[in-house]
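All protein chains but one are shown in place.
Showing chain A:
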Amino acid sequence: MPSDPAPARAVGEHVEARVPEVLDAASPRARPGRRREGGGGEKGGGGAAPSGTVVRTEGLRRSYGDARAVRHALDGVTLTIEAGELVAVLGPSGSGKSTLLGVVGGLDRGYEGRVELFDRNLAKMRDRELSRLRCRQIGFVFQAFHLLGHLSVLDNVLAPALFDPEWPDLRRRAMELLDRLGLADRAEDAPGQLSGGQRQRVAIARALLQRPALLLCDEPTGNLDTEMAARTIALFSELHAEEGLTVLAVTHEERLAEVATRVIRLRDGRVEHDGRGKQGGRGKQGGQGKQGGQVEVGS
């Protein structure tokens, strides 16, 4: 059953050996250019640390409603995410996690304050530039997966290529990703025929198709059972560890915090805590929150 690896086997073991082949040269450092040629790019294996600032926000505020009943979904968020971090954003429902992800991913431009993506001021980017950035540099994984029911699994994975100005033929790449995620034999199936965990992996394959530098995940485990959630978390951990892929995952799942290099806690649109995660290492301390070591504190 290659589509669904035996539960007894850790996902990590299953995929580990093939990571470098699939995610070759997915170095976030080569940000502005394309590395579609492959091979020539540096391999990001073994936790080689990419560098550079991926996301920077300053006094980020996002308000909803009118002047009489204004509500700040984000209320002065200042944070910097460096390349190679695996950031878990925790917080209760309604604390602004999804809003943060939307702004940082360039999907929501109705914010106040300053947001930089790959050192570029998001407010100054035109729709075309920002769209191209989303197409090539950012991968999204949504809680609801947002797979397209009328397309096959393979065409779902290939969706980002349609909007790439070069319309590259990435079928091989897509098949390799599906293969790696154990879905090679489901490529021609409709997403409706897949289980929740399988759909989640299709969404992840789609997010990784263009070899993004930044992976944004909104409640990636929210719709999964405990078992699948654990495997997904492990997968993110691997992708991060092996590729140096920068991951910003929003969740209320404490387990994600266990594999994160950094944990940010939001409450009512403010950063309540920003500190080193269990995997420690590269976590950036400071910002608004209290210092690290409080990761285990529940919210």
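Everything that follows uses one rule, which is that a contact is a pair of C-beta atoms (placed from the backbone, for glycine too) under 8 Å apart; a residue touches a chain by one contact, two chains touch by 3 or more; residues count from 1.
In this text, contacts and distances are computed from a predicted model.
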Name the absent chain as its UniProt record does, using one of the following: "Ferrous iron transport protein B", "Nitrite reductase large subunit", "Xanthine dehydrogenase family protein subunit M" or "ABC3 transporter permease C-terminal domain-containing protein".
"ABC3 transporter permease C-terminal domain-containing protein"
The one residue from A:Glu112, A:Asp164 or A:Glu258 touching the chain left out of view is A:Asp164
Filtering A:Asp108, A:Asp189, A:Glu254 or A:Asp268 for touch with the omitted chain leaves A:Asp108
Of A:Leu151, A:Ala184 or A:Ala230, which sits in contact with the chain we cannot see?
A:Leu151
The missing chain sits against chain A at residues 98-99, 102-103, 105, 107-108, 110, 127-128, 131-132, 134-136, 140, 142-144, 146, 148, 150-151, 159-167, 206, 210
